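One protein chain omitted, others in place.
Up next is subunit A:
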Amino acid sequence: MSEPRIRFERVSLEFPTAAGPLRVVDDVSYDIHEGEFVAVIGPSGCGKTTMMNMLAGFQRPTSGRVLLDGREVAGPGSDRGVMFQEYGVFPWLTVRENIAFGLTLKANRVPAGEREAIVERYLGLMGLAGFADAYPKHLSGGMRQRLALARAYAVKPQFLLMDEPFGALDAQTRSNMQNLLLEILAAERKTVMLITHSVEEAIYLASRIVIVTARPARVREIVAVPFAYPRDEAIHEAREFGELRSHIRDLVMDEYRAQQGQARAVAFSE
């Protein structure tokens, strides 16, 4: 097998708190290979965002290493596009300026003509052409996420890190966004890490699923998703889909209960 593009190597992270160090990520190891789509699923507050922050370069592990193509992550960079849990569109820039933002930076500057072409392309792909000169305050939640995706794509990252990008959307919009994501990934392949709470979303989108435990996050199990790309909605009805879903759901519920128990234990100890 080829070298992994991303490697979590015995990664642990502790936050210093008033009550002493709080272990949030505990001895996590897994690899993500070129072109893979890895979904990470686990109970709320277990340490998923923290895990992604280490890969994005915002946080350093307390021990262990996060490697990108064999080199330790030193900080954020435009090789890793990130979609954050909250909408991160810039409210002071128009839709067009948001998409162009990364292209105006020294790190990925392109000539003005090329920049316009890229912006136009993603305006079209993401269905935002009618809103090119509007400010984000006029956009719906789904449109904001499409804008965040367009902006991340515009600088041609090799990796896409997404932290519950569709968590705040209604079911219909969410399903549209999933399909849009699959389409754009089919057109421009990336190596993807997606954090999600939704078992269906993980199975529908990912090639592999990492199930993590209640805090501190450990790898509970890694399952391969047996469906080939391109995928379509029909796989939701497949027998393997249902089996996989109940298997993962059991694991997640188990960890969810553990997390709840933890919260209660904390409440009692106070």
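In this text, a residue touches a chain if its C-beta (ideal position, glycine included) is under 8 Å from a C-beta of that chain, and two chains touch if they have at least 3 such contacts; residues count from 1.
Operating definition for what follows: contacts and distances are computed from a predicted model.
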item	value
Listed names "Acetyl-coenzyme A carboxylase carboxyl transferase subunit beta", "NitT/TauT family transport system permease protein", "Carbon-monoxide dehydrogenase medium subunit" or "histidine kinase", matching UniProt entry of the absent chain	"NitT/TauT family transport system permease protein"
Hidden partner chain, touching residue among A:G45, A:G88, A:G141 or A:G167	A:G88
Residues in subunit A touching the chain absent from view	56-58, 75-78, 80-82, 84, 86, 88, 90-94, 101-102, 104-108, 135-137, 151-152, 155
